[in-house]
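Of the protein chains in this complex, all but one are displayed in their positions.
Let's look at chain A:
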Amino acid sequence: MNKPLRRIAIFCGLLVLALLIRDNWLQYAQADKLRTDPHNRRVTIERFANPRGDIIVDGNPITDSVKTEHGDFKYKRTYKNGPMWAPVTGYSSQAFDGSLLEKVEDGILTGNDDRLFFRKTLDMITGKPQMGGNVVSTLNGAAQKAAYEGLKRQGGKGAVVALEPSTGKILALASYPSYDPSSFAGNTSADGKAWNKLQKKNNPADPMLNRALRETYPPGSTFKVVTAAAALENGLYSTADQHTKSPLPWVMPGTSTQLKNEGPIPCKDASMRVALKVSCNTVFGKIGADLGNDKMLAEAKKFGFDSEQFTPVRSNASVFSDDMNTSQTALSSIGQFNTAATPLQMAMVASAVANDGKLMKPYMVDELQSSNVDPVAKTQPEELSRPLSPENAQILQSMMETVVKEGTGTKAQIAGAVVGGKTGTAQHGVANSANPYAWFISYAKLPDNSSPVAVAVVVEDENANRGDISGGGLAAPIAKDVMEAVIHSKK
């Protein structure tokens, strides 16, 4: 009877061997896949097991973490001045994942990023809980406050972006209406309700839309700065005051349609300086038509059109089309037809002009830190392109400064600084029936010829009187407040 017994012994051994092999497969070969499976609740438990690192503005955190009272997610995110900072921070929610900086820099904030590996290992060895690193932003608290308060005062939808022209640092990034990301940071039914209330289908104002980065508007007359740059760069005109020989009325080539100006303004044979000051559609439309689609497109692309920006938070690509006929190019060159720009894009335009033609890559993360504030990575300013030569940039600056000194942008004047700007009132909707968008883009120059800030403001106001909307009236005061806040915080 012993021979079959030995065989049964081998059989039992094989059973155990099969289990051992299966166990190795599960816990060694498949372990990583199972451990990091997004459905595996441990992934989220781990994520909220320790306080997140903070997002820092002007040396102070604008975020915090608190212990939750129920459930297996230990910590939840809180925000200071949530609605004001929401377009920068985004949200980090136990129930609804995350967005913007919270999402892009999640690895640093949770401490899982490979760059924190050394720290993580050290904490593991010393038995300390894993701590997240900090994200030091480039933003300027005073400028952000001025931007958000300005938009709130207007009461309509809108956005503000302010940049430091010499580096590309984002100083302000506001969007209105906004939301408090603290309100749905947890995992309770109250959080779910707050989230649902903010969704576009339940809230037509769409407060969670980041208008500064993710919404494109027709830029209207502010786009004339790009057209003027194209005229100078392509040698169509070489000075600001050269007569352009523009006829009035001007019929768009290939059509029988006259391009209209807003009111009886002196646009016949006007110089570019005058045309920018009073915002002549005929002059800049003709420049666009004369240069043609390809040259206009090339210049617009140098300013950053038609490509997404990663700040590192992604912004939508602004649009300048590449397949237009002459009349469409003319309309596009005054910021109509298909042309559409994010507020960030128009701030980049102002910034490039102010920085003597050099466009810096916009960014909002200055430094990443480990939990004990050792620097992990620092962002170096990076040149994106040169849409203008320094000489042409200075010509364009003098034109934009005329706009603020004696043109449509007088409300942006600041004592002790030279301001250059351009207003815009962009028409949109079927047959231009919707309320236009009020735009203002500008920069400020200090007496030492440095330029600390360039800003773009857009306000869309469905409640305002159609006549009241003009870039100079609605948007310029906000731009002024933001620029002043930056100048004062520099002192």
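Just so we're on the same page, a contact is a pair of C-beta atoms (placed from the backbone, for glycine too) under 8 Å apart; a residue touches a chain by one contact, two chains touch by 3 or more; residues count from 1.
Simple rule for what comes next: contacts and distances are computed from a predicted model.
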### Task
Assign the chain not included in the display its UniProt protein name, restricting the answer to "Peptide/nickel transport system permease protein", "NADH-quinone oxidoreductase subunit C", "Cell division protein FtsW" or "Cytochrome c-type biogenesis protein CcmG/DsbE".
"Cell division protein FtsW"
### Query
Per the definition of touch given earlier, which of A:35, A:128, A:153 or A:314 contacts the omitted chain?
A:35
### Task
State which residues belonging to chain A touch the missing partner chain.
1-9, 11-13, 15-16, 18-20, 22-24, 26-28, 30-35, 37, 39-42, 45, 72
